[in-house]
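The complex is shown incomplete by one protein chain, all other protein chains being positioned as in the whole.
Letters A, B and C mark the chains as written, and numbering starts fresh at 1 in each.
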Amino acid sequence: MLKIGDKTFQSRLMLGTGKYPSFEIQKEAVEASGAEILTFAVRRMNIYEPSQPNFLEMLDLSKYTLLPNTAGAKTAEEAVRIAKLAKASGLCDMIKVEVIGDDKTLLPDPIETLKASEMLLEEGFIVLPYTSDDVVLAKKLEELGVHAIMPGASPIGSGQGIVNPLNLSFIIEQANIPVIVDAGIGSPADCALAMEMGADGILLNTAVSGAKDPVKMAKAMKLAIEAGRLGYEAGRIPKKRYAQASSPTEGMLTT
Amino acid sequence: MLKIGDKTFQSRLMLGTGKYPSFEIQKEAVEASGAEILTFAVRRMNIYEPSQPNFLEMLDLSKYTLLPNTAGAKTAEEAVRIAKLAKASGLCDMIKVEVIGDDKTLLPDPIETLKASEMLLEEGFIVLPYTSDDVVLAKKLEELGVHAIMPGASPIGSGQGIVNPLNLSFIIEQANIPVIVDAGIGSPADCALAMEMGADGILLNTAVSGAKDPVKMAKAMKLAIEAGRLGYEAGRIPKKRYAQASSPTEGMLTT
Amino acid sequence: MLKIGDKTFQSRLMLGTGKYPSFEIQKEAVEASGAEILTFAVRRMNIYEPSQPNFLEMLDLSKYTLLPNTAGAKTAEEAVRIAKLAKASGLCDMIKVEVIGDDKTLLPDPIETLKASEMLLEEGFIVLPYTSDDVVLAKKLEELGVHAIMPGASPIGSGQGIVNPLNLSFIIEQANIPVIVDAGIGSPADCALAMEMGADGILLNTAVSGAKDPVKMAKAMKLAIEAGRLGYEAGRIPKKRYAQASSPTEGMLTT
Partner (left out) sequence: MLKIGDKTFQSRLMLGTGKYPSFEIQKEAVEASGAEILTFAVRRMNIYEPSQPNFLEMLDLSKYTLLPNTAGAKTAEEAVRIAKLAKASGLCDMIKVEVIGDDKTLLPDPIETLKASEMLLEEGFIVLPYTSDDVVLAKKLEELGVHAIMPGASPIGSGQGIVNPLNLSFIIEQANIPVIVDAGIGSPADCALAMEMGADGILLNTAVSGAKDPVKMAKAMKLAIEAGRLGYEAGRIPKKRYAQASSPTEGMLTT
């Protein structure tokens, strides 16, 4: 079970809601994924009719926890302003802090992310910052009191998977709060790997919505996350340079 | 569905039966894995009582297809002799050809493997050779008429996963027969990756039997193989160097 | 030529002076490396006799530019205090900012590094911060006015090489100041790779001083850095999935 703030979730997958071919496919993919937490950019909301965001129109929102993000923010102040708009809508009390520092890579701004997280914690939000895989920054965010840490695997939507497994493993090792791998995941194997390393969850969007068959990919990701988590719990064999026979060598066939 | 010779299987996982902590755990792991094909070394059989090999004593063998291997053979002739013993037992008509050419790496002997495969095909066996990831050798084995090709991911029991994804992808690309990744798989992520690349199945032993919790790992591997296969069918996103925003950039929040 | 502040250097290798088996080997390794810039921790200086630090006793310091670092600092204030001690010694006007945020990984503290860099720039130092490979942080440091940026390849002394080539390439791509790869380099191939990617220089210590033969390794690193730089300038061939015959196929032998 994944626990964030005072909420618990059976599913370890958070699913983004952007860029699906249609609302029907969005709905089916969400259902196939088993996700209980859905993310979306606050800036896509119609703030005058926030009770059911129109880009989620076919979803029964009572069944999901909504996790809005501050995409579009380039400073802490912008992120805070966006987060407050989301809270005012009454839809959610969790916020994914996303303060982008570079347009080409969409990598996060460490300084503004830290600042925004601090401000939003003071305002009483449940704060989940999207961050680079800077190990010390992750520690500082935890010390600040954020409720989960969301290091990127690689640039948003790039599908490159985990480009720096070492740093991700350091972040997981030091964390006492959930680590949700966010951004860059491309395939089920990437999900399984992150979970085997001990991640607590994964946030996906493009890897599902951009697949040729988003619904089938949603199902694949669900299974991969479960597989990776089980693999983590089951304790994998160590890697060895040379071979180890799988058949006992005693008890040879007597012919 | 996996089709080998004239048999079809729902599961794409073949499970080895060696080195489990106990028969109880072996049985539970086999069941958790969903495997329909079980492998074992012929040399472990008691040829005077072959109807129920004693190292499979708790399994209801009527529920499984048995795939014996010729482990221990260092020449084609030895492999053929071992295969014939297996066939004489009446337990099976499929044989995994395993002719080892090096004691430290347990890597297969390409020449003897090709020769053994040819001889066993002439004898009417359903032949599945364990081979290196030599691309041209894989093609030659297919031309010979083998029923599936089993390239190793890395040395047997090493848990290193797929050390040469390029060659494996070439083998899959050229093959018109099932490609079963055999040897070296260490974790669910390795399984998912092999399946995403288009492998038709995976043979596991040490990665399951040597895990801290073999039964849980068997379940993890089952899910990972399903996830990887679904991911292959669903069509993953391409990898890109730079980021792609997952939220539409039009329709910005007007504040 | 490498240009930092208003100084230019023929060599693109900066060599650390710690942990050599003896002063003789230190001296020989420094000479074999061709390095013109030597680094050392200010805290190792005897501040009452700074004109010739005793751990550099066999070196003719008039031939080198000294680059002291603030190793030992955990806050910006400590780093500034250490830097001022170094400057007071009269040995140097460049400072490598090193503010460690984690004892196990010795990874840098992004916030304190930025702060220390800002303070030292105001004091008129030539500032070269050691930083993680956080892309946006590297940009912020450049905007601050630092004279070179020194992203780590992997943890100090780990010998793991470049664990995140993607981020390093982003940092190089965006930089208008020299990028010196610092920390984690293990071998000549690591040096060549960093330079091929377009790095302007490399700082080494453990990879040389900890080699079985530090003098020979110093020579190897020198050549590798030159090789990598030439390779960068020469423009490598693109990577292709399939083969490209190296012999022209026209003009076949007529037999």
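We adopt the following convention: a contact is a pair of C-beta atoms (placed from the backbone, for glycine too) under 8 Å apart; a residue touches a chain by one contact, two chains touch by 3 or more.
Given the structure is predicted, the values throughout are model-derived calculations rather than measurements.
Chemist: Out of all the chains shown, which come into contact with the hidden one?
Modeler: B, C
Chemist: Of the residues B:65, B:154 or B:246, which one touches the chain left out of the display?
Modeler: Answer from the full complex: B:154 touches the omitted chain.
Chemist: Please pick, from C:77, C:93 or C:226, the residue that touches the omitted chain in the full complex.
Modeler: That would be C:226, which touches the missing chain.
Chemist: Who touches the missing chain here, B:114, B:128 or B:156?
Modeler: In the full complex, the listed residue that touches the missing chain is B:114.
Chemist: If the missing chain were put back, which residues of chain B would it touch?
Modeler: 101-102, 105, 107-111, 114, 132-137, 139-140, 154, 160, 163-167, 170, 174
Chemist: Just checking the interface: what residues of chain C touch the absent partner chain?
Modeler: Touch set of chain C with respect to the missing chain: 16, 18-19, 40-45, 47, 69, 71-72, 81-82, 85, 104-107, 155-160, 186-193, 196, 205-207, 209-214, 216-217, 219-224, 226-228, 230-231, 233-248, 251-255.
By definition in this document, only the chains that are shown with their structure count from here on.
Chemist: Taking each chain's centre as the average of its Cα atoms, which chain lies closest to the overall Cα centroid?
Modeler: The most central chain here turns out to be A.
Chemist: Based only on mean CA positions, could you tell me how far chain A sits from chain B in angstrom?
Modeler: Chain A and chain B have C-alpha centres separated by 32 Å.
Chemist: Between chain A and chain C, tell me the centre distance in angstrom, where each centre is the average of that chain's C-alpha atoms.
Modeler: 34
Chemist: Could you put a whole-Å number on the gap between the CA centroids of chain B and chain C?
Modeler: 46
Chemist: At which residue positions does chain B touch at least two other chains?
Modeler: 241 - these are the residues of chain B that touch more than one other chain.
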